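Removed: one protein chain of the complex. Kept in place: all other protein chains.
The letters A, B and C name the chains in turn, as written, and every chain counts its residues from 1.
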Amino acid sequence: MHIAEGYLPPLHAAAWTLAAAPFVVHGARCVVREVRERPESRLLLGAAGAFTFVLSAIKLPSVTGSSSHPTGTGLGAVLFRPPVMAMLGTIVLLFQALLLAHGGLTTLGANAFSMAIVGPWVGYGAYRACSAVGLSFWVGVFAALSLSDLATYVVTSVQLGLAHPDPTGGVLGSIGEFLGIFALTQIPLAVAEGLLGVLVFRILARIAPEELRSLGL
Amino acid sequence: MSAPALDTAAWASPWRRYSPGDKVLLSLGLVISALVLPPWPASGLVTAIALGLILGPGRVPPHLLLRAARGPAAFIVLGTVSIAITWRTSGFGPTVTSESLTAAASTLSHAVAGTSAVLLLAATTPMTDLLSWARRRGVPEAVVDVAGLTYRLLFVLLESVSAVRSAQTARLGYTSRRATLRSASGLAAATLTRAFDRARRLETGLAGRGFEGVMRTVGEQQSSSRSFELWTFASLALVVAVSLGVA
Amino acid sequence: MNTEVAGLTFAYTGGPPVLAGVDLKIPSGSRIAVLGANGSGKSTLLRCLSGALKPTSGRISVGGHELRHNRSGLRRHRHLLQLITQDPDDQLFSASVREDVSFGPVNQGLSEEEVRARCEEALDLLAATHLADRPTHQLSFGERKRVAIASAVAMRPAVLVLDEPTAGLDPAAGIEAVDALARLHEQGTTLVMATHDVDLALAWADEVVVLSRGVVRQGAPAELLDSDPVLEEARLRRPWVLAVAARLRALGVIEAESRPRDESSLLALLARE
Partner (left out) sequence: MNTEVAGLTFAYTGGPPVLAGVDLKIPSGSRIAVLGANGSGKSTLLRCLSGALKPTSGRISVGGHELRHNRSGLRRHRHLLQLITQDPDDQLFSASVREDVSFGPVNQGLSEEEVRARCEEALDLLAATHLADRPTHQLSFGERKRVAIASAVAMRPAVLVLDEPTAGLDPAAGIEAVDALARLHEQGTTLVMATHDVDLALAWADEVVVLSRGVVRQGAPAELLDSDPVLEEARLRRPWVLAVAARLRALGVIEAESRPRDESSLLALLARE
C-alpha cells in the first residue's frame, strides 16, 4: 500500500524523508562501491531493480477473490540484502510514483521507510534468526516473506495514524483503525506471500542453483 | 500489465521539449503549495492548474489520464473513508462527526491536488530525461546507471510477465486458489531467471560495444526556458496570493 | 467440431478498430493458414480466438459452444481451443519438461494417472519423449517449441492455434515441427497456423485466411495466393512455386492443368516431362 501524494502533512513527510535518508544514502554507497569494484554489476543490479518492480504485477490468490499483489520486499531482501534493497527499493518506488501514480514525491520518504527499509530488514532479520536457531531454509524463507509483508503494513498504518489522529481515539485509535482495515486483507496476503516465496525458491533451487550460490544462498 | 499509461503519455507529450528541471520545479512547487496552504482554495487552484496544463498544452489524451488516475484513486478513497469514520469512546461501532468529516475533506483535497501536480510531471517527462537531469545534478553515476537499466529492463520483463501469465491463464492456471499460487510462483521464478539471463547477455552485448566501466551517452538536449520559469513563478504566486487573500 | 467466427470486431481503448467484422468458418479437422503482414491484426485475431481478448462485438464458437467471457465460459473454451505463442519461453515456466506438460491437465482436474497418460501421449506426438526429464532451460530453441506445443496438446484441445510455429527454427527443426503437425492432423485435431511464410502456407494448408486492414478473405491457397489484388492489399509476396509454375505453363513446359503446391511436386512435374 503506497501512501498517495498529498496524504501526509508537510512535517510528517519531511520527518519520514529524514528518517529514510541515512539508509538510502548507505544503500547508494554500497551500490557505488559494488559498481566501482565490478563495473558489470550495474547490469545485475538493474535487472534486480526491474524484477522488484515487475513482482508487483504478479497476482496472488486472496481471500476476497479479487487480485492482490506481493510486496516483494522480503524476496528482494533475501536475494540482494537490505542495504542494496534500500537503494533499489527507493528507485522502484520513484518509478511507481512516476509511471503508475502509485505513491508520490513528498511521500517517497515515508513509503521508502516502510517498503524499502523496514520491510527488507525485518524479512532479512527473520531469515537470519531462523537459520541461527537451526530452523530449515524453507521456514526462514516463509518467515522472511510473510513478516516483511506484515512489517511493511504495520509501519504504513503507524505513519497514517500519526498523520491523521482520530478525533476521539487519538493517534493510537487511528493507528488501530488503519491496522484493522488492512489486517483483514493483509494477514492472509502475508501468508500467501510466504508460501509464494517457498515455492519460488523451490523452483530456483532446481533451475538456477548457480545464481543462488553466487548470491550467497 | 500493459505499458503504463503515464509512460506512453510522457514520450508523446509536446512538453518533452522543456527541460526536466523546469518541470520538476513547477510540479514540486504546486505540490508544496497545496500541502502548506489552507486546502480551500489552494488545493482547488493547484488541481485546476495541473489538470489544465496536462490536458491543455501538455496534450495528454484524457483516456490515458483516466487510466493513470485509477491507481491512486483507490487509495485516496479508502484513506479518506477511514479518516471520516471515527470510533466513539462511549458505545460501539463506527460513526461520523463533523470534525472527522472536515479532516477527511481537507486530506482528500490535499491528496487530489498533490496527485494531480505529480501527474503533471509524470505525464510530460520521460524517465530517461529525468535520469539525465539527475546525473547532471550530481546524483552518483552508479545510481543513475542502475536506475536507467532498471527502467529499460522493466519493460522487457513486463512483456514477458504478461506473455507467461496469459499462457498460464490459457492452460487454466488461475482457476483455483491452489493453481493461482502455483502459477504465481512459476511466474516469479521464471521472471527472476530471465532477469539474470538478460543482465548476463546485455553484459556481453555491451562489452562488444566498448563498455569498460563508464556508461556515458549523448542524448536529448533540453535547456531550461526563461519563459517557462516565469510562468511557473507567476502561477505559484497566484496560488499563494489568492489562498492567503481568501484566508 | 467446427469453429465459427461471425462479425468479430475489436479495438484497443482509445484506438481505431483492429478487427472490423471478421467472419471465418473452420471445418473440423482442417488445416488453416492465417496470413497477414505485421499490423494487419493477426495477433489480435489469435488472441480473440483464444479468449485472451474480449471482442468489442461478434461471436466465436467451437463445436456449437459460443465463447462467453465469464469464468465457466472461458474454462470450457480453453478445453476446446489452445493457442501456442511464437516464443516458447512464454509457455515454459516450470523446472522440468514433464512438469510443464502436466500443468494444463492438472488444472483440468484430471487424476494423476490420467495426467501421466496425457503427458506421455502429447510428448510422443511431438517426438519429445526423450526430453521429458530434461530441465526446460537446457533445450534447444526447436526442442522448446515442440515442448510448448506438447504442453497444449496434453489438454487435448479440438482446435490448436499456432503463431509462427516454424519461425526461428533451422531447416531440420522446421521439418520436425511440420511433421509433428502432420501427426496431430492425422489424429483429427483442427490446426490454425499464423505464418509469414507464404510458401509454407501454400504447401501445407487446406484453406488460407488472408488478413488485411481488419478484414479477412478465406479461400483455397492456390487461388488466393495467386491473386494480385489479394496479395497487394495484404502486402504479401506470391509463393515462388506459383510464380514459376505460371511461367512454365505459359511456356508449355508443364501441362496447363498443373497446379504444384510445393518444391517437390514442381520438381516431380519437371522430371516427368
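Note that a contact is a pair of C-beta atoms (placed from the backbone, for glycine too) under 8 Å apart; a residue touches a chain by one contact, two chains touch by 3 or more.
Owing to the predicted nature of the structure, the values given are computational and were not obtained by experimental measurement.
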item: For the chain not depicted, the shown chains it touches; value: B, C
item: Contact residue for the chain not shown (choose from B:Leu25, B:Ala103, B:Leu119 or B:Leu202); value: B:Leu202
item: Touching residues (missing chain, whole complex) on subunit C; value: 37-38, 140-142, 167-173, 196, 198, 235-237, 240, 243-244, 247-248, 251, 253, 263, 266-267, 270-271, 273
item: Touching residues (missing chain, whole complex) on subunit B; value: 3, 7-8, 11, 126-128, 132, 148-149, 151-152, 155-156, 159, 198, 201-202, 204-212, 214-220
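Rule of thumb we're sticking to: only the chains that are shown with their structure count from here on.
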item: Contact graph of the chains (line, ring, star, complete, other); value: complete
item: Pair with more cross-chain C-beta pairs in contact, given A-C and B-C; value: B-C
item: Centroid spacing, where centroids are CA-atom means, of subunit A and subunit B in whole angstrom; value: 18
item: Whole-Å separation of chain centres (CA-atom averages), subunit B against subunit C; value: 41
item: Residue list for subunit A, restricted to those that touch at least two other chains; value: 203, 207
item: Contacts with 2+ other chains: residues of subunit B; value: 186-187, 189, 193
